[in-house]
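With one protein chain withheld, the remaining protein chains of the complex are depicted in position.
== chain A ==
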Amino acid sequence: MTDRTVKLLLNLTNIVMSILFITPLLWMVVSSFKPETRIFADLSSIKALLPLNFTLDNYKAAFDRIPMMKYLNNSIFYVSVIAISGLAVNSICGYALAKLHFKGREFILSAVIALMIVPFESILMPLYFIVNNLQWVDTWPALIVPFVANSFSIFMFRQFFMDIPNEILESASIDGSSPMKTFVSIVVPLSGPVFATVFILDFISHWGDFMWPILVTTGESLRNVQLGIQTFFTLPPVFYGQIMATLTFTTVPIILLFLLLQKYYVQGITSSGIKG
């Protein structure tokens, strides 16, 4: 086989697979912009995937029925708070575990690594018990505080900081800079990529939060987008177009964020693979 035939075969297979992979999402987006009757009429032909009879009616109707904007703002707010405060708490912990010398460091490091294995599902019940006793149910702290510290993020930061040459840090400390000042003014500016990686991994994972918010948001005021669309789809009357509109609306922000920070997201996934 020549290189050209190999390339042709690869391209053909890739095109077929790409179409298969993209079809469900394409149908979702296209249907959200179609009149309801058209969605069903087009179902049995290629027209199902073509944006015919473009309309925004589904979006208008859905937004009249549920406060999607509010759910979106809720999600953006609490997920950003988790991700940003997580950067502060986990980076500084990862730095101490990588570069500062103190008694018990190795023990803490092993404990942090061991904690990565505890599945959220197995602590669901007692976590709810604790949050309930703190009287946090249906308040922001219930959605945010338990998830700020993250053993995986601490580990990622630690691995990155290990590679920073000691000479840089030592010369700063000789100049009289405190460890905090060294961290903020020297280490942080050198570590943009790892901050971006941890941020987007954390953001995308909490954007999908579903099990926990069902439990701790009893009212409507703190509901996130995932709960919003889940409630909407169980709320009669059911219209395909409107449901596809809310699904598309929920997915767009995260796709944008992904495209923006794609490089760091992929780095996060692959570095976890190589170092794990």
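Everything that follows uses one rule, which is that a contact is a pair of C-beta atoms (placed from the backbone, for glycine too) under 8 Å apart; a residue touches a chain by one contact, two chains touch by 3 or more; residues count from 1.
Assume contacts and distances are computed from a predicted model.
Peer 1: Any idea which of "ABC transporter permease", "Proton-translocating NADH-quinone oxidoreductase, chain M", "Glycosyltransferase RgtA/B/C/D-like domain-containing protein" or "Sulfite reductase" UniProt assigns to the chain that's been left out?
Peer 2: Options "ABC transporter permease", "Proton-translocating NADH-quinone oxidoreductase, chain M", "Glycosyltransferase RgtA/B/C/D-like domain-containing protein" or "Sulfite reductase" considered; the missing chain's recorded name is "ABC transporter permease".
Peer 1: Give the residue, chosen from A:74, A:90 or A:217, that touches the chain omitted from the document.
Peer 2: A:90
Peer 1: By the contact criterion defined above, which parts of chain A meet the unshown chain? Give residue numbers in ascending order.
Peer 2: Residues of chain A in touch with the missing chain: 1, 6-7, 10-11, 13-15, 17-18, 21-25, 27-28, 40, 43-44, 48, 89-90, 92-93, 95-97, 100-103, 105, 108, 112, 115, 117-130, 132-133, 145-149, 151, 154, 167, 170-171, 173-174, 178-180, 183, 204, 207-208, 210-211, 215, 226, 229-230, 233, 240, 243-244, 247, 250-251, 254-255, 258, 266, 269-274, 276.
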